[in-house]
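Worksheet: one structure, shown below.
Yeah, one chain of the complex is gone here, protein chain that is, but the others are all in their spots.
Per-chain numbering from 1; labels A and B assigned in written order.
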Amino acid sequence: MSFLADYGYIGLFFVVSVVFALTTVLIPQILTALGVIPSKPSPAKSATYECGMDTIGKSWVQFNFRYYFLALLFLVFDIETVFLYPWAVAFNKLGLFGFVEMVIFVGILVVAYLYAWKKKAFEWK
Amino acid sequence: MDWLRWIIFVVIILAFALSFVMAFILLERRIVGKFQLRPGPNRVGPMGMLQPVADAVKILLKEDITPAKGDRWVHRLAPIVAFAPALLVFAVVPFQGKGPGLGFSLDQPAALADLNVGVLYIVAVSSISVIGMIMAGWASNNKYSLLGAMRAIAQMVSYEVPLVLSIVGIVIASGSLSLNSIVEAQSIPFILLQPLGFLIYFLGATAEINRAPFDLLEAESEIVASYHTEYSGMRFAMFFLGEYAYALGVSAIVSVLFLGGYKFPFGLLPQSFIWFLAKIFLVFFLMLWVRSTLPRVRIDQMMAFAWKFLLPLSLVNLLLVAAEGVSTIGFGWAAVGINVILAIAFVVIWANRFYRVKGVTVG
Partner (left out) sequence: MGLAISFWLLAAAAVGSALAVVLLRNVFRAALLLISCFFAIAGLFVTLGADFLAMVQVLVYVGAIAVLLLLAIMLTREAATGSPFSRWRIGGAIASVALLAAMIAVFRATPWKVADQSVVLKPTTAELGARLLTPESGFVLPFEIASVLLLAAVLGAIVLVKEK
């Protein structure tokens, strides 16, 4: 059970760190209520900042679609590394057979990578 | 009894993180000042030592503003989501190992929890903070904030892959994901055994925590203050502290994974947390050096660097380490010689080729 107990400690530490962050944010709120911190709201103050000018258009701007493609590619490689970790931990036990398997596994993905490169998927236009 | 241990470690970690973050903020300003031939903050207290305290008091007393058109709740929660994971990273970092050390001896590794998936835990936890940035960027209802959030995503998405791949080499050589076992496995520090891995991890991590030269997120001249443009007071400070906490986290992880953590190089002196802290400062200094030396990259350069330079190199590194592991070379001094030479060769050749590839103008 000691192996799960470690996670219990981490879970509680998670709670501690969230509470820590929350209190840090709440202290100014309390000080505002006490009048230590000034609070003089005005429409100009809570307006969207755009270097002093009135905002132009909507806050939504058009984005490069490539962001999405790279995120997809990232997802694929992330999953690849998920497979790599158990292999790496059991590396000594698996020996040459595991090595060959992994070379094939990564090799197939390298094909995908090279294809993406050839198709200029990494160019930023 | 174990609860006592838990409380002690929570206090240690909070004290360690806060004091080091304060120290880092001051050090960064002082050292970058020295690099730029100016004194840096030196008025408050001896050698400007009290500057972080003055900053903290000032920022605490600032008015807290939420933009009128934004998503109020998401805006309020974002700093917490961005900051809390930074602390979580330290839960698995071993400060000192089991057995006799310098001055005193321990009956178990000095970490809050020595998880046997520690490395994965760190990678997983540190990927949460980007969600805080996205939340901030979205909820502020501001163009610059949104652009900053997009850049945060682009950066994270590109540099996570080489970063995670470079750690696999470490795992192969140490046969474990537990940070304490990784430190114990380093009779030769992994920076010598896998210099390529170190380089990739260091650069990838620098980019992931948005430090110069990859600080496109904070390109003031382009997008004001990026995702925290609309933040003030303590909430702004949370983002700011979070960034330094991550810098501290990365310094600690690089020390653990590549520099032998709490061990003195080659075991010349007994292990101690002092060496670990010294290594943390060393890595942070390296970051500052990089920041002071290199200009900020453009976004296309940043993406190209991740996908066309770091990713192939990290695959090469992985293949190299694995091949040495299955062959008779193993992970001894012979491997150090081969890897150092190959690392230099690969970096030089690839950088050359990278520079010349048509249409890509990095360098």
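Convention: a contact is a pair of C-beta atoms (placed from the backbone, for glycine too) under 8 Å apart; a residue touches a chain by one contact, two chains touch by 3 or more.
In this text, all values refer to a predicted model and were calculated from it rather than measured experimentally.
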Seminar exercise, completed: Where B:Leu115, B:Ile191 or B:Val321 are the choices, the one touching the absent chain is B:Leu115
For this session: Kindly note down the residues of chain A that lie in touch with the hidden chain.
Result: 1, 3-4, 7-8, 11, 60, 63, 65-69, 71-76, 78-80, 82-83, 85-91, 93-94, 97-98, 101-102, 104-106, 108-109, 111-113, 115-116, 119, 121
Exercise. In terms of residues, what is the contact footprint of the unshown chain on chain B?
Worked result: 71, 73-74, 115-117, 120-121, 123-125, 127-128, 130-131, 134-135, 138, 146, 149-150, 153, 156-157, 160, 177
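The rule is short, and it goes like this: only the chains that are shown with their structure count from here on.
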For this session: Express in whole angstrom the distance between the two chain centres, defined as the mean CA positions of chain A and chain B.
Result: 14
For this session: Using the touch rule from the top, collect the residues of chain A that touch chain B in their complex.
Result: 3, 5-7, 9-10, 12-14, 16-18, 20-22, 24-25, 27-29, 31-32, 36-40, 43, 45-51, 55, 59-61, 63, 67, 70-71, 74, 77-78, 81, 84-85, 88-89, 91-92, 95-96, 99, 102-103, 106, 110, 113, 117, 122-124
Seminar exercise, completed: Per the touch rule above, chain B residues touching chain A in the complex are 2, 6, 10, 13-14, 60-69, 76, 79-80, 83-84, 87-88, 91-92, 112-116, 120-121, 140-144, 146-147, 150, 153-154, 157-158, 160-161, 164-165, 168, 171-172, 175-177, 224, 229-230, 233-235, 237-238, 299-300, 303-304, 307-308, 311, 315, 318-319, 322-323, 325-326, 359-360
